[in-house]
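Only one protein chain is missing from this complex, and each of the others stays in its spot.
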Amino acid sequence: MPVIKKVINDPKQVAKESLEGLVLAYHGKVRILEDCSSIVRTDLPQGKVGLLVGGGSGHEPLFAGFVGENLADGSVNGNVFAAPSPDKILCATQAIDQGKGVLYLYGNYAGDNMNFDIAAELAADLDIETRTVRIWDDVASAPPERIEDRRGIAGDLFVIKVAGAAAASVSTLDDLFRITTKARDYTRSIGVALSPGSIPETGEYTFELGPDEIEIGMGLHGEQGVSRGKLIPADELVDSMIDRILEDMPLEQNDKVCVLINNLGASTMMELLIVNRRVMQRFSDDGIKVHDTLIGSFCTSQEMAGFSISLLKLDDELEKYYDTPADSFALKTR
Amino acid sequence: MPVIKKVINDPKQVAKESLEGLVLAYHGKVRILEDCSSIVRTDLPQGKVGLLVGGGSGHEPLFAGFVGENLADGSVNGNVFAAPSPDKILCATQAIDQGKGVLYLYGNYAGDNMNFDIAAELAADLDIETRTVRIWDDVASAPPERIEDRRGIAGDLFVIKVAGAAAASVSTLDDLFRITTKARDYTRSIGVALSPGSIPETGEYTFELGPDEIEIGMGLHGEQGVSRGKLIPADELVDSMIDRILEDMPLEQNDKVCVLINNLGASTMMELLIVNRRVMQRFSDDGIKVHDTLIGSFCTSQEMAGFSISLLKLDDELEKYYDTPADSFALKTR
Amino acid sequence: MSVTELTLEQTQQMMLYVSQKMQESKDLLSHADQVIGDGDHGIGMARGFESVEEKLSHSSYLNCGELFKSVGMTLLSTIGGAAGAVFGSLFMGMGKGLSDAQVINETNLSVALQAGLELIQKRGGAKVGDKTMIDALSPAVDAASDGKDLSMGEFLDKISLAAEEGKEKTKDMVSKIGKSKTQGERSLGFPDPGAISVTLIFKFMHEYVRSIQ
Partner (left out) sequence: MSVTELTLEQTQQMMLYVSQKMQESKDLLSHADQVIGDGDHGIGMARGFESVEEKLSHSSYLNCGELFKSVGMTLLSTIGGAAGAVFGSLFMGMGKGLSDAQVINETNLSVALQAGLELIQKRGGAKVGDKTMIDALSPAVDAASDGKDLSMGEFLDKISLAAEEGKEKTKDMVSKIGKSKTQGERSLGFPDPGAISVTLIFKFMHEYVRSIQ
């Protein structure tokens, strides 16, 4: 196996040091909560409903990169591929809460679910109201009848974007919960990997792939996808991915969607653009309107080569929130 | 050697198809010039001084990703790692010119220089005035006394950003030339690679690196860097890179700079953030003010792992232009 | 001479020993997680038990309940991920079950293990057969409750064996919970990493007790 090279200092400190680097790139718009692996906006509007996102590290710029104006109010960041612990979640919750409660928004994984749930109990003990939306956009990870078994992948970005805009304008946690739940329910993704990622502390790839193999239904961690396939031409691959999403969330003529083509790490922008070309051809053939397109490295899995396609279906309410200008380290929209 | 896997259709069509994919992601803000491998803004303000950028493909999102409001008016894109030909440059020039002339802005390579120069002659034959600024930000590529031998790498982004804002507000090509030249002269970069990239059409890596080796003074193509070194801890590596830049462009206390940490392709955001952490520590120690920080994949070299650090030193004029909000596929600032 | 209970002091020593040995098991556990999970189980367990070792080296406790709660809290806040919640809950539940006991023995350990199992299941909802650490823990809890009048060594041996058998059975299970669940059938043939950890924890407890007999 090839040696994994990384520009790091101490493999045990990567989560901490990268968070520090990110905060320094924000130039004062967020601050670190010491000993809590968390960051919070410095310009938190008074009395707003809170939005906390979080999960394991190693997916940079997710989650910390989406803390900012009309986005999340803070993020709590675990170690590489490990959900943050309850004490840290609680710490971030306390820093964010302005008396209106805090929405927990994160990817649906056993580890995150348990840790955030424990934190929610601890918060309740402190009279901080919380509600939870778990993102489960990955259509490959379970059939529709077990949608609650699906995991959260790059579709996180769409849900955070809508939730962030909503959190800036609604006045109750219940409203934020309702809108965020809708955004989650209108989001679908599917991913493929061409090569594995690694964990800095082991310095080992988390799985192996043959020279012409791809992993279909790839997530954001070292855990493998749903099945193996052969590397086929881009247009064919994209077609099969779009088909899979549309089976799950049928779209009709004149439906409006936002498209996210997310780089899992080491794919080239050239490939993502070729993917987008096909996605747009498909939707133009079907009369589906693409409202906005995001292409880039938003939710990554270390040096994994591969990408995912996510769709957010819009209704008038979601469109309004989606179109709210946002400003964070990793997402700026006008 | 490991097999290079890519999500593409026909290796000969990658430049064309990725450009199409990019235009489709812009949703009407740019259009393709058929048979010219070029794109131009659809909302080009009447009578403005023109700014044309360009170079080989394979560096996505450079150059086409920086065409937009307060950025370039168009880009002309060659094949992978090959400067565009004069006829295509001329075609884009004609589409951009509004009677005020067009500035050619590109990286300083023999191929680009010759092709753009020939195009300039052809444009002169059609009474279109052009001027040229070649970007030579890579301090590793030649000593200061031969600065005109240096090549252009990720610092391109800073120069394009300033030039784009200037082009939107000045009224003569000479003014644009002067400001752009200053931005070029105030920009320095240095890069390192941890692993090579490849060219889709050969499907082969363009060089080899040992398991603990890095290539120092890396450019944006398959050509190797200036020397080999050992992979050392991030902070040490960053220090040596910053030292090298500061030797070339000394900074004093209270000087203002913008920092760009550019991913050559397959490095992780985690690493770039750790790099930024050290860059900021250094500048904070030295009392140098970091005005803005950009971190991401802006100027890439296919699947090469590695990164570069670029600095743009600001004076009042450059700061004004740098701070002008910009909106393109790959760069949105507020 | 066979021991039938451990003093608070010995219990703390035992947990120190377990902490050291779990750190040594780092690569084994990560490799098990590479095959069917995301490859970090050993890293997390090692990080957690390093903190436990640190904590126990500098603390003294009023009773065994406090001791186990402290181990649980430390694991919960330093492992993170599924294992943090699960193994944190195991020891916190045990601590609750042990309450203000000054010694541990067959009787109160059996209650404690049951309490640990319940807390985990309350948190994570996994059942026997889902291919998780529950599949090693649950048989161990059963074994703990049915045996009578054993020495601590015999008792822990029995628990270890039950856990080990349960862990082996996870090879024939299709994962239903945790990172490995998306792999479905592909998880067949490999043991669950968390189940290995359970087995090791009991094994190291047993080793400690044997060493003082």
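Should a chain be cited, it is by its letter among A, B and C, assigned in written order, with residues numbered from 1 in that chain.
One rule holds for everything that comes next: a residue touches a chain if its C-beta (ideal position, glycine included) is under 8 Å from a C-beta of that chain, and two chains touch if they have at least 3 such contacts.
Not measured: the values here are computed from a predicted model.
Q: Check the whole complex and report which displayed chains the hidden chain contacts.
A: B
Q: Of the residues B:Val53, B:Val80 or B:Ile190, which one touches the chain left out of the display?
A: B:Val80
Q: Using the definition of touch stated at the top, determine which of B:Gly21, B:Pro61, B:Gly74 or B:Gly222 touches the missing chain.
A: Selected residue, touching the omitted chain: B:Gly222.
Q: Looking at the full complex, which residue from B:Lys5, B:Lys100, B:Arg134 or B:Arg151 touches the chain that isn't shown here?
A: If we include the chain that is not displayed, B:Arg151 is the one touching it.
Q: Based on the whole complex, identify which of B:Ser18, B:Ser38, B:Asn70 or B:Asn115 touches the chain you can't see.
A: Counting the whole complex, the residue in contact with the absent chain is B:Asn115.
Q: Looking at the full complex, which residue from B:Thr132, B:Thr206 or B:Thr324 touches the chain that isn't shown here?
A: If we include the chain that is not displayed, B:Thr206 is the one touching it.
Q: Tell me, which residues in subunit B touch the chain that this view leaves out?
A: Missing-chain contacts on subunit B: residues 12, 56, 78-88, 109-111, 113-115, 117-118, 140-142, 149, 151, 199, 201-202, 204, 206-207, 217, 219, 221-226.
Simple rule for what comes next: only the chains that are shown with their structure count from here on.
Q: Just curious, how far off is subunit C from subunit B if you go by their C-alpha centres, in Å?
A: The answer is 55 Å.
Q: Once you find the CA centre of subunit A and the CA centre of subunit B, what distance in Å lies between them?
A: Taking the average C-alpha coordinate of subunit A and of subunit B, the gap between them is 29 Å.
Q: Tell me, which residues of subunit B touch at least two other chains?
A: none
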